[in-house]
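Everything below concerns the one structure shown next.
In this view, the complex is presented without one of its protein chains, the others remaining in place.
== chain A ==
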Amino acid sequence: MAITEDEARKVAHLARIAVNDADLPALAQELNGILHFMEQLNEVDVDGVEPMTGVEPMRLKRREDVVTDGEMQDLILKNAPDAREGFFAVPKVVE
């Protein structure tokens, strides 16, 4: 499988990373080099092997469904590039 310039553009958009058209050929080439390296995995017989999800078989921890945290709006907004009136502010969203 090889990534074309168009596919590189699509991946960049899915990843929400702006890439100039002029940089797409080099990007496609880099991504292809990495994918080519990954293709060694096709040599392995993985029939009947379950994909690994965690390193230790352990049940995800559970706790009482109660509020344990909160009431810290100031702290949460403190690092925002643009916070107004208790909200995160973003440019206008027009669909």
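FYI, a contact is a pair of C-beta atoms (placed from the backbone, for glycine too) under 8 Å apart; a residue touches a chain by one contact, two chains touch by 3 or more; residues count from 1.
Throughout what follows, contacts and distances are computed from a predicted model.
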| item | value |
| --- | --- |
| Identity of the absent chain, which is to be given by its UniProt protein name, from "(2Fe-2S)-binding protein", "Multiple sugar transport system permease protein", "NADH-quinone oxidoreductase subunit J" or "Glutamyl-tRNA(Gln) amidotransferase subunit A" | "Glutamyl-tRNA(Gln) amidotransferase subunit A" |
| Hidden partner interface residues of chain A, rising order | 1, 3, 8, 11-19, 26-27, 29-31, 33-35, 37-44, 46, 49-56, 58, 60-61, 63, 72, 75-76, 78-82, 88, 90-94 |
